[in-house]
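What follows is a structure written as structure tokens; I'll ask about it next.
Note that this complex is displayed minus one protein chain, with the remaining chains in position.
So that you can tell them apart, the chains are marked A, B and C in the order they are listed, and the count of residues begins at 1 in each.
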Amino acid sequence: MDLGALLREIVQELEAERGCGEVARYIPPLARVDPRQFGMALVECDGTCHVAGDAMTRFSIQSISKVFSLTLAMQHVRDDLWLRVGREPSGTRFNSLVQLEHERGIPRNPFINAGALVVTDMILECLADAKQTLLDLVRQLSGAMDAAFAEDVAQEEAATGHINRAMAWFMKGLGNLKGDPDAVLDAYFHHCSLSLSCLELARAGLYLARRGNALDGTCVLSPRATQRINAMMLTCGAYDAVGDFAYRVGLPAKSGVGGGILAVLPGHYSVCVWSPGLDAAGNSMLGIRALERLTERTGLSVF
Amino acid sequence: MDLGALLREIVQELEAERGCGEVARYIPPLARVDPRQFGMALVECDGTCHVAGDAMTRFSIQSISKVFSLTLAMQHVRDDLWLRVGREPSGTRFNSLVQLEHERGIPRNPFINAGALVVTDMILECLADAKQTLLDLVRQLSGAMDAAFAEDVAQEEAATGHINRAMAWFMKGLGNLKGDPDAVLDAYFHHCSLSLSCLELARAGLYLARRGNALDGTCVLSPRATQRINAMMLTCGAYDAVGDFAYRVGLPAKSGVGGGILAVLPGHYSVCVWSPGLDAAGNSMLGIRALERLTERTGLSVF
Amino acid sequence: MDLGALLREIVQELEAERGCGEVARYIPPLARVDPRQFGMALVECDGTCHVAGDAMTRFSIQSISKVFSLTLAMQHVRDDLWLRVGREPSGTRFNSLVQLEHERGIPRNPFINAGALVVTDMILECLADAKQTLLDLVRQLSGAMDAAFAEDVAQEEAATGHINRAMAWFMKGLGNLKGDPDAVLDAYFHHCSLSLSCLELARAGLYLARRGNALDGTCVLSPRATQRINAMMLTCGAYDAVGDFAYRVGLPAKSGVGGGILAVLPGHYSVCVWSPGLDAAGNSMLGIRALERLTERTGLSVF
Partner (left out) sequence: MDLGALLREIVQELEAERGCGEVARYIPPLARVDPRQFGMALVECDGTCHVAGDAMTRFSIQSISKVFSLTLAMQHVRDDLWLRVGREPSGTRFNSLVQLEHERGIPRNPFINAGALVVTDMILECLADAKQTLLDLVRQLSGAMDAAFAEDVAQEEAATGHINRAMAWFMKGLGNLKGDPDAVLDAYFHHCSLSLSCLELARAGLYLARRGNALDGTCVLSPRATQRINAMMLTCGAYDAVGDFAYRVGLPAKSGVGGGILAVLPGHYSVCVWSPGLDAAGNSMLGIRALERLTERTGLSVF
């Protein structure tokens, strides 16, 4: 099957739906993004790339960065990790404190905000410069050596991220944050502020489709650890709509409020789709539709 | 890889762990089951069968029956189905009424008790004899023409199933149960009471690995519908431990409190493991360990 | 102060507001009540009676009956009572199952539905004919020897009370209902169906203002037990609006969805107000306004 042609076909079919959904408005740098943008990039396991639409435009990856911080944690922290963060779907909004209170400060999984704060706390503990290490990892995997944190985005998040700040202090109070909450938040907001294009993100995520090996042969994670990240992406990667996403798309994926979704079909490809309009659950509305067509047309999903 | 040899190897390695976990004790027919039983059966997509341990002993399939009632509903009810039951992991115990109250009587998914009651209500609405139709389906798929409901189990469930009765009346009160709650409960308790062996269950579930086709070529469900059932099994099939199950095993699966687990690797095989001792989440403790070894040794899971 | 004149003044001032609020519509006998009715009756501790408006019209006392079933339980059950029902405000809707699930079937207090079901179960256990005993108590206290259960109301409640039925089965499942749920529900629905006028109810409740003594000198409860019922009426008697009621009115009280409110100022009087229109919390809208004026004008509340 010509996956490049399929991508272009999908982007064209959905042309009329550009702009659907609601752009995230909680900080100005996100609010002013043009809602009609829409891009797709797919990288096959052998490195073959396919693009369609605005696949080369950089956007704020936001929560997709949680995949890379978890990868760092799985490289460096290992077993202690799962004592401090769970691996179950949350069943509640991504920024809910209710679950944290009921379960004594242990976030349900590493892909909700509270969980990513704990993961960030853990990598800050064991890496000399966690922000830079994460940036280096993403640069290496994506090949985008000029990828950088968007300082304006990070500053705006810090200035308005009261709920995240509450969460960090709450976990500090419940004993599940070791470092200074302000330092953890600073690193977390920077990770979220990373800007990448669809093509760069699809490249960066290819190791998840290649049993943990990057295209240059580097072993990022073991095959087993890679399967486990994919499992968590499938059960926890799409906010409070994981069941619906699995039902409609059927791929391990992680979405972000910037409108990006990174998904993989292990053994076949990684794919990134981006369109800023979100649905009620916070996932890219057009993005899900595009991925739904991709697995429907190819007949291939993990199921 | 010789899957039969692998099965026997796994059963032998776990020999010392027979009897671990806690047998379900809420009704006498379950409580008096010998906890040291342990069987595995795997059926490849071409029909090749492999067995190990107590693979030919029948046991109470309990919640695994929810896969078959959902299959009937997907054959007969179609779209209305998803207006009355969700498809998200519950995030709470399988018999919780809290979620029902917060979400106005719409159960989170068809694999928790409340969801299965709604599914049963729907098939009772559109089939002349829903109990018999389900029994016929299971007999046909498993090849076990003498499979039958265990009346003593069904009666005991009815006599002690106060929480399920509460759930049915609660949904009746919230408008999401059309029929008589007592009739719905009767059918539901009968479905749960079905007895099958590992080999019979693995055969019965093979259509989930064969894009909806039974071994005799009958189309049970379309490929897309089959992918969707698999998706729901992965995100909702292991009670409140779906994330952990996906992380450790990585297969779509449905477990029951009788100690059985039915799992599939689409395109490869269906597998059933049974051992009555349960973990805290209500899944077979030895069963999960056996499946974990299966996907670890073969290196193959959906991820 | 001339309390009779004050009552007539209040009823006259609120003339324009007759019909405000929403009449309970869940069963026809309640739905067809004329919403513009409004009556008040106050009985002083020495037996002096004052009436205004529709004070002699009988209405369905509904949850106000919970005061009398609790009184019976405090006469007959004693200490065991508080092992099976709490005495804290619920913090949730009167028919919520969430609290029951979180607190293992122990209702928060005797004035929410679940609590009254447990109280009813307890008096059914220790009285030969609990329905008749409650009716006799109310007849004796109110002097209305022809007071009776409204069978049509009781039947309608039984036919549509699915949520109450769910609650009874849920507590049965959690071990906090000893008898047959259907028998408990039958007695409970009958208690709720009692019809009394404002004057009859104010007379019936006078023992609460007289340290437990009825007007004829009979000791209904000890002074200490009476203070305790009053305490529970104040902290739990107005559904999920007890704080607001205490703030605005400042009297121990119990309301019902029929639009009645029975309140007492210990050492001074008992008062009953009735108007069928309810506010969002389920309390009589005009009733609260009338009681608010009563304590404001007299300057006297328990505070």
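Operating definition for what follows: a contact is a pair of C-beta atoms (placed from the backbone, for glycine too) under 8 Å apart; a residue touches a chain by one contact, two chains touch by 3 or more.
Here the structure is a predicted model, which is why all the values come from computation and not from measurement.
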item: Where the missing chain makes contact, among the chains that are shown; value: A, C
item: Options C:Glu22, C:Glu88 or C:Asp136, residue touching the unrepresented chain; value: C:Glu88
item: Contacting the left-out chain in the complete assembly, out of C:Ile64, C:Leu201 or C:Val242; value: C:Val242
item: Omitted-chain contact residue, chosen from A:Arg18, A:Arg165, A:Arg224 or A:His268; value: A:Arg165
item: For subunit C, residues in touch with the removed chain; value: 86-92, 99, 108-109, 223-224, 226-228, 230-232, 234-236, 240-244, 246-247, 250, 252, 266, 296, 299, 301-303
item: Hidden partner interface residues of subunit A, rising order; value: 96-98, 100-102, 161-163, 165-170, 172-174
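Everything that follows uses one rule, which is that only the chains that are shown with their structure count from here on.
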item: Subunit B-subunit C separation of Cα centroids, rounded to whole Å; value: 48
item: Centre-to-centre distance between subunit B and subunit A (centres being mean Cα positions), rounded to whole Å; value: 32
item: For subunit A paired with subunit C, centre-to-centre distance based on mean C-alpha positions, whole Å; value: 55
item: Overlap residues in subunit A, where contacts from two or more other chains coincide; value: none
